[in-house]
Structures are given as structure tokens and as C-alpha cells.
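Mind having a look at this structure? Questions to follow.
One protein chain omitted, others in place.
== subunit A ==
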Amino acid sequence: MKRFAYSRPTSVSDASDDAAEDGTQIIAGGTTMVDLMKIGVLEPEALVDITGLRDLERYEVGADRMRFGALAKMSTVADDPAVIDAFPALSDSLWKAASPQLRNVATLGGNILQRTRCPYFRDTAYAQCNKRNPGSGCAALDGGETGMHAIFGGSDACVAMYPGDFAQALVAFDAEVTTRGPGGTRSIPFADLHVLPGDDPHIETVLEPGEIVTEIALPMIPAMRNSFYMKARNRESYAFAAASAAVGIEMDGDTVRDVRIALGGVAATPWRATAAEESLKGGPLTEETAREAGRIAFQDAEPLEGSAYKIELGADVVAGALMTAKSRMGGE
């Protein structure tokens, strides 16, 4: 690892001033940051350790809103009975990710900002990677292995997949993030936080230099209670999603009143499947309509040779997740 300067401020304004300096990056749990620094993908001149901002570890499940400080740990939130009760898909999306050791240090703020697992991005032996080295080309599109790449939202410059699980639960349920930067505080709909690669895949979010995510909040909605996060992996556990779905349903008798669907493992950013949601609203939720919703979710996919398998797998996952969410409604 290259040498870097280190600081651990204890106020958010100091942290954001430090982080706004050229060549400086933020570190929270470090499970993405240290990994990428070790393999030479990131070489910051300075790291601002934000784990001294202890107030950001707090979270609460209120009657109208759930609010999570950016430094709450994945494991703490995943295991909290109040979270499991109010919003099972959120807990699922956390415990089905990474490993127990990683979840004990990884923070929710760091999680949403984790970087792609594109093998060419992660291997500096490949000169071509527009994300790592703007303007250099794309080793994946230039004859590379594309089994782990996006079938939604990619561009001619980059088809990297957003690998996170938790973000799918957030985007499906209208989460919002609060940030604090040198210019002050603002709130950003979670759906607008990540940006599509377009011509500039090195720009991944709307965050400005020095802007720190302080909180992630969700409005409480009925569909949260009957929610589920299904994750298809190439191994039984402890792997990134090959395809996944965060879903939630609210029924009015036999009619779907509200439904939320987001897709993981398949897109360049967290990805809400609005057309599939619309196909279910106002009708019944059956094995058949669930399958149809899965098909609709993937009808506009743009697969590469290696990633075509994700269409059928993904559609199955959406259907399976919807039926599981329905079964979770139990006797209510």
C-alpha cells in the first residue's frame, strides 16, 4: 500500500473540510477502501477517517420514519428485532451480503458507496478501464469476460455492475440520504445518488468533494412489512448477487394496492423496476402474475454475451421474491 496521510476528526465540519482537499478520500469501515488501496486501484494522498463521528452510529425505527446514521454497522442493523419486524427486506439485504466479519465493520454509508467488482477495474494489470483511468477504454467491452456486468444502464464507455444488496431495499422504498459538505447540508433522494456511467464512468454519484453522507432515512410504508430480499448467488452464501430482488407488497383483499421491486446484480446503479410494479397494481398476486412481472422487469435488458443468463435468472428471482413476500403476510 502507498503511503498516505491520515486524520481522524471528531466533528463533521472538520471531516468535510479535510475530505474536500485534493487527493483525499473518506474511510469508514474500510472494507472497500483498504481492499482497493492494497491492490493499487485507489492511491489517495490522504484518508479522512470518519469513525470518530460517533453520533453517526445512531439509528432509530420510528412510527413514520426509519433513520440510520451513516456509521451504523451492517451487522447491528441486520440483527435488530425492530428492523426485522418493520422491514424484513432491509435486514435480509444486509445479512445476505458479505461475511459476518465484514458486516461487523462495514457501515451503511460505506455500503451504499461501495465500488464495482468488475474484474478489470480491480486489476491494474489491465490498462483499459474508463472508470479507473478515464479515457483508457474498457477491457470488458473490448473482448473481456462479461458475466458479472450490467444488463441495464451500461454505456459504450462502461458496463460495470453496481454490486450492493442493501441499496436495492433503499431504492425500492423511496429512501433519502442526508449529506453534509463544505457547502452545507442537503438531502438527496436515494434514487438520484448514483449516476449512470454515460461518457464519464469515473463519476459514480452526485456527491461533491468533501460531501459526507450523514444519514439514510426511509418513510414507513405498509409494503415494508411484507417485504423480502431474494439473492441468487453462484455459491450457497458469501458471494455477490448474480441476480437479486428487493420486493414488498401491500394487499387490499386479493388486490395489490402497492408493490415495490428493485433489481440487484444486474444494473449499473441501484435499479427500480417500475414497469413490473405497474403490471401488478390493481390486480391479483398469483404465481402467474408474479412470473409476468418478472418477465416485464427484464424486457428492456441489454445483455452482453456473458450476461444473457441474468435475464431468465432475474425473472425467476423477481417471481420467487414476490411469492415469498406474499407468504410472509401469514394470517394478517
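One rule holds for everything that comes next: a contact is a pair of C-beta atoms (placed from the backbone, for glycine too) under 8 Å apart; a residue touches a chain by one contact, two chains touch by 3 or more; residues count from 1.
In this section, contacts and distances are computed from a predicted model.
Of "Xanthine dehydrogenase YagT iron-sulfur-binding subunit", "Methylmalonyl-CoA mutase metallochaperone MeaB", "Anti-sigma B factor RsbT" or "Phenylalanine--tRNA ligase alpha subunit", only "Xanthine dehydrogenase YagT iron-sulfur-binding subunit" is the UniProt protein name of the chain excluded from the display. In the complete complex, the residue from A:Ser7, A:Thr178, A:Thr205 or A:Thr289 that touches the missing chain is A:Ser7. Across A:Val12, A:Leu102, A:Ala191 or A:Leu313, the residue that sits in touch with the chain not pictured is A:Leu102. The chain not shown here touches subunit A at positions 1-11, 14, 17-18, 21-24, 27, 30-31, 34-35, 37-39, 45-49, 51-52, 75, 79, 98-102, 104-105, 236-238.
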